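Heads up, one of the protein chains got dropped from this complex, but the rest are sitting where they should.
Chain IDs A and B follow the sequence of writing; residue 1 opens each chain.
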Amino acid sequence: MKLRLLGAAAVALLLAGGAARADGDLHIFNWGDYTNPKLIEKFQKQYNVKVTLDDYDSNETMLAKVRAGGTGYDVVVPSDYTVKIMIEEDMLAKTEPDQMENFKNVNPKFVGVYWDNGRHYTVPWQWGTTAFVVDTAKYKGDINTLALMFAPPPELQGRINVLDDMNSLFNAGLRYLNLPRCNSNPEDLKKLYDLLMGAKATWRTFDYDTIGKMTSGDVDLSQTWNGAARRIRLQRPTAAYAFPKEGIEGWMDNVAVLKDAKNMENAKLWQNFLMDPENAALISDFAKYSNGILGSDEFMKKLDPAFVDSPEFKIPAGLEPEFVPPCTKEVTDKYNKIWTALKK
Amino acid sequence: MAEQALSAAQVLDRAAGRRGRRFDLKRQPGFGVVALLCVAMLYAPILIVVGFAFNDSPSVTRWSSFSLAWFEKVLANGDIHNAARNTLVIASCATIIATLIATAAALATTRSRAWPGQTTVYTFINLPLVVPEIVTAVATASFFALLAQQVGISFGIGNLILTHSVFCIPFAYLPIRARLEDMDLTLEQAAADLYATPWQAFRRVTLPLLTPGISSGAALAFIISFDDFTITQLVAGAGQTTLPLYIWGQLHKVGVTPEVNAISAILLVVSILFVSLSFLVGRRR
Partner (left out) sequence: MAVAAEAPRIALAQAAAERRFLLGRRLLASPAMIVIGVFGILPLLIMFIYSFLVAATYGGVEWSFTTEAYVSFLFQRDIFDDTLQFVPDYLQIYLRTFVLAGFTTVASLIVGFPTAYFMATRPPSQRNFWVFLITLPFWTNLLIRTYAIQLIIRDEGLVNDLLRAIGLIDQPIHILYTNFAIMLGLLYSFLPFMVLPLYTSLEKLDFRLVEAGFDLYATRGRVLRRIVIPLAKPGIIAGCILVFIPALGAYVTPLILGGGKQHMIGSLIATQFGTSRNWPFGCAQAFILMAIVLLALLVYVRSTTGKSRVAHG
């Protein structure tokens, strides 16, 4: 195993010069509209590999497909909690990115992470935070509190969209109530249940299409991710991303190689390729989310100067994004019951 | 028989109709209006879709100004071409397979006394209709995965085509069956009287009469396959993205842009051309 990795590292070194030695295919399965075509072109040219790209809309869809097996994909891009699940269920190949040439560029705070401690399976792709965006023209008060989502003022009632995601919503609710996440305590759950049922009346929709909802004017507040908030702000300038004092959720999408990948070597090349700062900048430049690679800011400034200064990426000091691990079956069962009751 | 007590005016009216003005016995009041409203309702969203394909800004809700930029983007976008090609290939193959099978099945199950096993056939055929798409999706995905892993058989894009065929069959079947049930038995009996073999009777009498039903069935099957999303999402393998998958993939984390409207507009034009062509060819005969 070590020998193969050394070999791969040697090949990578040789290829860094630009002379193409690798061949074959690479089949990538990623979120929709999340991969920079320029990035793929660059990789294709550098390693003479033909890349195909298919997309999915949620971790669960990807998981369901991969669990069924025989998909033909080499590389997938699961979010943090999904990586943990996939490692536990032995779906990923242990490609040891921590031994790859470009590993030194990875931001140290993203190396010792709960879902892949030490980075033996995955490589950072993009990361962000989840909070909400609100139109400051419609609401003039302090926006940095989850109370706007769960106990909204009259001018926002009926004009709110929340993510159709049980985990994101419940985590936000538990944060607001200052209760622990992945909670199986019946009393805590009762409080959460009452909170959600009460707030539901003031919500308009449960939808992932947060950008569409905000830019069309259907809602004035939407739970969303920071990159989406930035896009919303570009079309609706008075929209501002909140950094709730009760806490903010963090997530990271990671590049993983499937255990039954047919093009293992090319997949590893891809992982190493992505840890290069210039390439990481290309990743961020497309979907406009932060990446986990040091030094890419230099290149980002050239590609999109305004991006680095966007307020959505400037987390206030003292507020640490919380990366929530997947909950146990017992907790998920209880959550499911609340979720069904919420949506019945 | 209470109708016989008509007023004098009504009697005269009827007489006038029979003599002079043409009495259109097919006309039902208001039906034409409803039909036209129906068409208007069907086309309103289409016009919007096509209209926004020319929108200058990346919004599909707010119009800014006229631009052909999205069409250029579509024509340059290789992913969309792949997706469109996949969609058309799958839909065409599935439609042909499904229509052939459905026609045979319809012939087998109608216009006769009940034969043993007929109910089973009917149940089989309607089963894909009854199953929620998400279940078919997971079931079929698991099935093909098992097939690939344990037995080593995979049909590539044939997996998707076969899956589509399965749920297209009931959609093709029902209009064909409805048509068959309404068909005039005496014509075939006449053919038999004229010493036609069953095959000749089928080819020269039954089949031509059945054509509207088959066309309806094929059209329904094609639309169903073309638009399918949930099942395709889980069964598609690498490189088998279809248009609905591509569009849906755009929604999450980014949002819809007029690019997809441009695709639709192009497809619409292509299908108009295609159908007009077949229409003209049909008329020549």
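Please note the rule applied: a residue touches a chain if its C-beta (ideal position, glycine included) is under 8 Å from a C-beta of that chain, and two chains touch if they have at least 3 such contacts.
Quantities reported herein were computed from a predicted structural model and do not represent experimental measurements.
Enquirer: Among B:121, B:190 or B:207, which residue is in contact with the omitted chain in the full complex?
Expert: Selected residue, touching the omitted chain: B:121.
Enquirer: Touching the hidden chain in the full complex, which residues of chain B are there? Just list them.
Expert: Where chain B meets the chain not shown: residues 3-4, 6, 14, 23, 25-32, 34-35, 37-39, 41-46, 48-49, 60-61, 97, 100-102, 104-105, 107-109, 111-119, 121-136, 138-140, 142-143, 146, 162-163, 165-167, 169, 171, 173-175, 177-179, 181-186, 212-213, 215-216, 219-220, 223, 226-227, 229-230, 243-244, 247-248, 256, 260-261, 263-264, 267-268, 271-272, 275, 279, 282.
Enquirer: Hey, which chain A residues sit against the chain that's not shown?
Expert: Counting over the whole complex, chain A touches the hidden chain at residues 58, 60-61, 63-64, 67, 85, 88-89, 164-167, 186-187, 189-190, 193, 200, 203-207, 216-218, 326, 328-329, 332-334, 336-341, 343-344.
The working rule: only the chains that are shown with their structure count from here on.
Enquirer: If we count contacts the way the header does, which residues on chain B are in touch with chain A in the complex?
Expert: The contact residues of chain B facing chain A are 58-62, 79, 138, 141-142, 144-145, 148-149, 154, 233-234, 236-241, 245-246, 248-256.
Enquirer: Can you tell me which positions in chain A touch chain B when the two form their complex?
Expert: 27, 29, 31-34, 52-58, 61, 64-65, 68-73, 208-209, 211-212, 215-217, 225, 227-228, 231, 235, 287
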